[in-house]
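These notes are about the structure you will find just below.
Only one protein chain is missing from this complex, and each of the others stays in its spot.
Chain IDs A, B and C follow the sequence of writing; residue 1 opens each chain.
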Amino acid sequence: MSANKPYAITLDVGSSLANHTGSWRDERAVYVDRLPPCNDACPAGENVQAWLYEAEEGGEGYERAWRKLVEENPFPAVMGRVCYHPCEGACNRGQLDEAVGIHAVERFLGDEAIRQGWSLERAAEPSGKRVLIVGAGPSGLSAAYHLTRLGHAVTIHEAGPMAGGMMHFGIPRYRLPREVLDAEVRRILDLGVELVLGRKVENVVEEMEAGGFDAAFLAVGAHIGRRAYVPAGEAERILDAVTLLEDLEEGERPQLGRRVAVYGGGNTAMDVARTARRLGVRDAVVVYRRTRERMPAHDFEVAEAEEEGVLMRWLSTIKHFEDGRLVLEKMELDEDGFPQPTGETEELEADSLVLALGQEADLSLLEGVEGIEVEDGVVKVGPDMMTGHAGVFAGGDMVPAERTVTVGVGHGKQAARNIDGWLRGTPYEHPPRPELASFDMLNTWYYSDAPREHQPELEAARRTTGFEEVVGGLAPDNALFEARRCLSCGNCFSCDNCYGVCPDNAVIKLGAPGERYEIDYDYCKGCGICVEECPCGAIEMIPEKA
Amino acid sequence: MSDRFEIRIHGRGGQGVVTAAELLSVAAFGEGRHAQAFPSFGSERTGAPVVSFCRIDSVPIRTHEPVATPDALIVQDPTLLHQVDLFAGFAADGYLLLNSGRDLGQLGLEDLCERHRPERLLAVPAGEIARRRLGKPLPNAALLGGFAALTGRLRLDSVQEAIHERFPGRAGEGNAAAAADCFELVAKRVGEGANA
Amino acid sequence: MLRQMEGSAAVAEAVVACRPEVVCAYPISPQTHIVEGISDLVRAGELERCEYVTVESEFAAMSVCIGASAAGARAYTATASQGLLFMAEALYNAAGLGLPIVMTLANRAIGPPINIWNDHSDSMSQRDSGWIQLYAETNQEAVDLHVQAFKIAERLSLPVMVCMDGFVLTHAFEQIDVPERAAVDAFLPPFEPAQALDPADPMTIGAMVGPEAFAEVKYLAHAKQMQALDTIPEVAAEFEAAFGRPSGGLARGYRIEDAETVVVALGSVLGTIEDTIDAMREDGVAIGALALKSFRPFPLEEVRAALQGAKRVLVLEKALAVGVGGIVAANVRMALSGLSLHGYTAIAGLGGRPITGPSLRGLFDDAVADRLEPLTFLDMDWERVEAELKRLAAGGRSGAHAENILREVGVVAGRSH
Partner (left out) sequence: MSAGQRIRYYQVGTNAVGNRLLDPEERTVQARTDRSNAITSGHRACRGCGEALGARYVLDAAMRASEGKLVAANATGCLEVFSTPFPESSWQLPWIHSVFGNAPAVASGIAAAQRAKGREDVRVIGQGGDGGTVDIGFGCLSGMFERNDDVLYVCYDNEAYMNTGVQRSGATPPAARTANTKPIGDHPGNQFGQGKDVPRIAMAHGIPYVATGTVAEPHDLERKVETAMGMRGARYLHVFVPCPLGWGSASQDTIKLARLVKETGLFPVFEAVDGEVTEVSKIRRRTPVEEYLKPQRRYAHLFGEHGHPEIVERLQAMADRNIEEYGL
């Protein structure tokens, strides 16, 4: 301060930096990363928010997004089509307008990867261990993928003629085009996974000894259609859903006639009915003993089926099948919601009856294997996916769990990590789960009003004339928009709010977007505005230590 | 050596009472003398009785007090006669120049004439003179010319110069002419008085 | 060049000659002729690069000057009486911030009763505002003081108030020599502010100062005024050298060398005082006068030196500190501490009451004869005062004395006609 300026009255600019107001603070703001509900809900343990964050940038971002995605799940293109996406059920945006179309973006990334021919990362240091995988379904392939990436040598023994398991036999091609499935399977095999087709494993322990395997992962699935006794005449044609779909997959064209009744209320029942329509059947009627509300099939499946002209007979059981006639008994729900017979019957003409009453696993390969426990037709496994027999792990439809492709893929990953730990003698420990980023932690004011972009759908007429894919993919723009609808729950996405709203300039912007911020505790007075105004709940207040 | 001469001017707001005093001071200054003019500082509005003062001296004038004992009185408006004490402190040998077509007797000022030197007391129709020269009965300039003649304290030309300086153009000429007319008239009357 | 002109017009020309960059004022009698004159000159293009701002109040006038001066512009305003009071807060601020603003104060009484005539109540009320206060005896001095004021203000970074008696000087037509523009340019260098609001060198002006430094800040303001005791005579000397006539300074004695009685006063009344003194000297009375030119800072030493030879001092002032008496007198007494001489205070000329030669002669004679009360009121109408006091004592209506006295006057007038 030059001498001729008045003392004390005139001051140097910016001199208050010497006054560290951080000492006023009794609480401090701290940046956190919370668990987004989508990640939390994903059976395959995908880090959805993280890959959406990359996808938001488009262009280069897509590949980064895809790579982040396949760290957990090698089947984005498949998953984006067949997963029943619990992530979207959990999505916080659902409480704002509509959930983010995560599956659509995932599918977009998967298709983009196939189009661009992006390849999976090669294996780490070879561990010298060999692992046998029985069954090349989603679970087996997922395990193979993760084990290979962990450096182990993997051989898959598949009883069937092709890899893919239920993704082939359980899901019609109009929902999952085969070239998509094959591309993603091939990408895994390209990592050096050995696949032996048409090789049914009779006894897993012998197989392991014979092949010199250090561990085994069993994922044989559930392929045996559950039978129900339906009194029927000799001539009546009764098939089971799984076989029908398998035959179809192997190129046979089953004889169904012009009128088909499908018995059951699950997704498979829907698949069969819809497939029947595509095979030229005029009347495909689903017979189910309870109501639509209580149907296990997913709503959209039922809706699409109805759009395609599939008929429904609710509250009906089949008494018998004779002379091309089904006799149905009307049911009614008791107060507990269980169907009770009314004695009242009616008839339904049918050239064939397909039973879609669920599937069972073929556990013959475990007969006599010590330590194995079977219950309700499935094998018991521990949290580490290991059966009662050391070194033998199991997953997918053959263990107690929801039977979906995604769950299977998740089992594969989980098993792989545990097998790896077991092989290395250092049991795998799942990292602690961060606090869930619930809706009330968000400040939704900041998000633009952006209704969901919907995928195009094939019109019903064309659906019943062939096996063309019903649901289309998102155009690049729409995919980008959809990705950007993500609220980034619990994870900073560099919106600069904290940097802007601090009355004490106590937030330091570390530089380029994505490099995030730091609190300058010399000046932070602990007002908490940054926490309140953080759109995604990525800052929290914690009391100062006394 | 001081030969101070003090003038008090009476009139009504808007008749140029203050201007009159200023013009006198300017005229005196023009003759190389020291002069001082100032109003009876007030907030009077148009029509209200107003007074202004002028001091003339051959030495610098230091005081700023109002003129209490005028050597000369200029009265612009005879109707003031019965409203204000026009003659307060009026020196026995003082000069009086009053704007009126009537003579002092008619104006009821005989007693004044007795107490003072009558040849120094004069009423002139300054308003009339002004009307002839200006079209308006503004007695100011005329009275100043008359003052010069009556007191001999200022020359007509310096009065006229002051008038021109203040009112450039036609207004100035009209006023200067009025001053000259009145100067002549008064000079004539004074001459008559002297002869009488 | 000498001209016969009105004091206000002359001051307007002098201010313009000082090339202020921002002039801003709110009209109040008797200051109006000055600011009207400046406005005319600025509009006539006499002064390039000058902003004349017509504001909505004196408070704003001073505030605009504060902003302008803080931004490094030479700023000027003028006011009087109530206007000065209305500015008071900003007045202190301008001084506190060390802004060299120059202001003409056409001294006028402060009401109630509302009164537009001259006395010194206004400037005296702001004697502690931190402004330098210079008093003009004549219009010539008023003109000269303005030229000096800018130089003093800018040399010290202090605002200066040039006080001239309202009407008595502002409205008087006299012969005045207004300094030529070129001469003023040579005398008064362009304004170079000690501090300015400049984006190239930003600073914070007007900080809040607590107990830890406030006293020091105030002392420094005092020290600055003490410094002015040197600067004011310096600049007066420079002015005399440049323009060939004395004016300003701290104080001036008149026939004081051998005077037993000294009259102390400020402003235009000194003319009449000097006339009176000359007359008394002719009668052989050893009387003289001391004219105070600077009241703030107060030249204690000069006053003491001038008075210590005298037997008695009469302070004649145009303001009354109700409840004690003289304001100037109190300051003079400070200068005289330890000296034993008779001290008299005469309050005169309040609200424009003429201070006449005869009255002064009477007052001085009484002083010389030590017949004076310590506190005297010149030409006071005691009859009326007594009457009012009696009424009050008798439990009559209290409240505005003015009204009551006026009613009284009315009654008196009524009887006389």
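Here is the rule we use: a contact is a pair of C-beta atoms (placed from the backbone, for glycine too) under 8 Å apart; a residue touches a chain by one contact, two chains touch by 3 or more.
What you see is a predicted model; the values in this text were computed from it and never measured.
*Asks:* From the touch rule at the top of the page, work out which displayed chains the omitted chain touches.
*Replies:* Counted over the whole complex, the chain not pictured touches A, C.
*Asks:* Write down which of C:60, C:103 or C:264 is the residue touching the left-out chain.
*Replies:* Touches the omitted chain: C:60.
*Asks:* Which one touches the absent chain: A:149, A:259, A:289 or A:484?
*Replies:* Among A:149, A:259, A:289 or A:484, only A:484 touches the chain that is not shown.
*Asks:* I'm checking contacts with the chain that's been left out. Which of C:68, C:85, C:132 or C:250 qualifies?
*Replies:* Of all options in C:68, C:85, C:132 or C:250, contact with the hidden chain holds for C:68.
*Asks:* Residues on chain A that touch the omitted chain in the whole complex?
*Replies:* These residues touch the chain not displayed: 8-9, 11-21, 24, 56-57, 445-450, 477, 480-481, 484-488, 493-497, 499-501, 503-506, 509, 511, 513-514, 520, 522-523, 525-529, 531-533, 535, 541.
*Asks:* In the complete complex, which positions of chain C touch the hidden chain?
*Replies:* Within chain C, the residues touching the omitted chain are 21-22, 24, 49-51, 53-57, 59-60, 62-73, 75, 89-90, 93, 97, 197-199, 202-210, 212-213.
What we mean here is this: only the chains that are shown with their structure count from here on.
*Asks:* Based on which chains touch which, is the overall arrangement a line, ring, star, complete graph, or other?
*Replies:* line
*Asks:* Closest chain to the overall C-alpha centroid, by per-chain C-alpha centroid: which is it?
*Replies:* If we average C-alpha coordinates per chain, C lands closest to the whole-structure average.
*Asks:* Cα centroid separation between chain A and chain C, in whole Å?
*Replies:* Roughly 92 Å, centre to centre.
*Asks:* Would you mind writing out the residues of chain A in touch with chain C in their complex?
*Replies:* Listed in rising order, the residues are 4-13.
*Asks:* Quick check on the complex: what are the chain C residues that touch chain A?
*Replies:* Per the stated touch rule, the residues are 96-98, 157, 194-195, 202-207, 209, 213-214, 216-217, 220.
*Asks:* Applying the document's contact rule, which stretches of chain B touch chain C when the two form their complex?
*Replies:* Answer in residue numbers: 21-22, 25-26, 28-30, 34-39, 41, 43, 61-66, 68.
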